[in-house]
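Left out: one protein chain. Kept in place: all the others.
Every chain is named by a letter (A and B) in the order it is written, and numbering of its residues begins at 1.
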Amino acid sequence: MELRGAKQDLYDNIEWYKPTVSRGGRGLSEVSVSVKKGGGKAEVKVIEERCKGCGFCIEFCPMHVLDYSPNINARGAHPPYVKNPDACTACGLCEQLCPDLAIYIVKKKEG
Amino acid sequence: MRRDVLTGSYFTLGDIACAEGALAAGCKYFAGYPITPATEIAEHMARRMPEVGGVYIQMEDEIASIASVIGASYSGMKAMTATSGPGFSLMQENIGLAVMTEAPLVIANVMRGGPSTGQPTKGGQQDVMQTKWGSHGDYEVIAFAPSSVQEMFDLTIEAFNCSERFRCPAFVLADENVGHLREKLVIPEPHEIKLIERKRARGDPKDYAPFRPDEDLIPPMAHFGEGFRFYATGLTHNERGLPRTVDPEVHAKLVRRLNDKIRRNAKDIIKVERLYLDDADICVIAYGIVSRSAATAVKMARGMGIKAGLLKLVTVWPFPSDEVSRLSEGIKKFLVCEMNEGQIVREVERCNKCSKVAFLPKLGGEIHTPREILSAIRGGEAR
Partner (left out) sequence: MSQLVHPLEKFVRPGMASRIWCSGCSDGIVLNEFLRAIDELGLDTSKMVVVSGIGCAGRASGYMNVDAFHATHGRAIPVAVGIKVARPDLNVVVISGDGDLFSIGGNHFLHAARRNVGVKVICINNFNYGMTGGQAGPTTPLGAHLTTTPYGNIENPINLVQLAAAVGAVYVARWTAFHIRRIKESIKKSLAKKGFTFVEVVGICPEQYGRRQKMPKPIDMMMWFKKNSVISKELDPSKAEFTPERIVVGEFVDAEKPEYTELMREQVNSIIGRLEKEGRLTNAEI
């Protein structure tokens, strides 16, 4: 009986995700998304002191609205900042994914 | 006539008297697990609880029983469980939880021979120290030792009253001999039974702090579902109930208060019965079923001209330290009779100032006979 893990690494079959950003606020690679100036559907509010720097909001925003801020909060984390506000589609993923109530959106009114 | 207080005279079992006492005290929740010799309490409760509109549930083990009793107590019901030695050992962790969260509840421990599985069908008095020291941490308890079927009824009501008043677990430590004894029981009219209810939280829920004590060191209690939105935890907590585990002052203050609320009122709680103690030279100390043999022995001794007296402990915890210390100054010898290898005798030795302390144990489930105690009084074999 071959013990799994004894000779073979358990996660050999899983492709490692390599994040497009690294900590320290070096920024996203340039994303070419055509957005209308002032066309963002919601305002993204960040409560900086609550952020623990997990990166979920930044990594999972489909429109790359957010990026790591170069500032550090009292917890030692780089909170997100709104880099491309016009690209926001108000999907709410950042608000839903944040474990610490540190980010939320306020939908803009129509017209 | 009311269904929860069945006024009348009966010839019944000690366990059944304990269950009827709980019902007369207003107990509406019983969770238990079958264990000899406390099974009769559970069986009787299974029949009676639905009749009084209460809840009977047989849980999967004693740990679940006591955990659910804590939950029911916090939901507003007077709750109890019944067990014996092996189950009592299982319950210790959650007894600590009941102490820390100040949940009023009653545990009936019908003691049997131990350690371990021991003698399931024979009595003992071997769980007395465990009642006080069984769980980890420092805490005070209130424990009663009934010696007759009538006392099983009365002291269960007393246990509920004490647990409600002091918001702590209270114990009824019957030995199996009393639990399985059949004797006369008189259940009084409902208006003759004095009941104490827990202090309830009042006022604005926003200002409520679940563990902020009043002058008497006991906080008013809120129940679940009343809108107080409080947090109760077994972790060291501040007055709002929030965990403050690394703060030494918060912990010291909390533990001291949990102990002081009973220590300060020990004089109200402690109950003893004295027989011929005013001019006694020898004081027999006994509790539970043994106190009945001791009473007969003391009367026989007096008949022979020996100045013997009896201090019967009705409450085993808190221990009547002041009384024993005071007595030790006037008498020559204490004779402690117990059905174990030496538990209450250690408390007597601790409080004793000037007299000698002799100990007469009896293991194996047999009760001391009056003649054995008499012969020890007369200077015969005793340790």
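Operating definition for what follows: contacts are C-beta pairs under 8 Å (C-beta built on N, C-alpha and C of every residue); 3 or more make two chains touch, one makes a residue touch a chain.
Remember, predicted model here, so these are calculated numbers, not experimental data.
Student: I'd like to know which visible chains would be in contact with the absent chain if the whole complex were considered.
Tutor: Computed over the complete complex, the missing chain touches A, B.
Student: Per the definition of touch given earlier, which of B:Leu97, B:Ile196 or B:Ile306 contacts the omitted chain?
Tutor: B:Leu97
Student: Can you list, in ascending order, the chain A residues touching the missing chain?
Tutor: Against the missing chain, chain A presents residues 3-6, 9-11, 13-17, 19, 45-50, 52-56, 59, 77, 93, 95-102, 104.
Student: By the contact definition given up top, give the residues of chain B that touch the hidden chain.
Tutor: Touch with the absent chain occurs at residues 1, 3, 6, 10, 12, 16, 20, 28-29, 31, 44, 47-48, 50-51, 53, 55, 57, 59-61, 63-65, 67-72, 74-77, 79, 93-94, 96-97, 101, 185, 224-235, 242-243.
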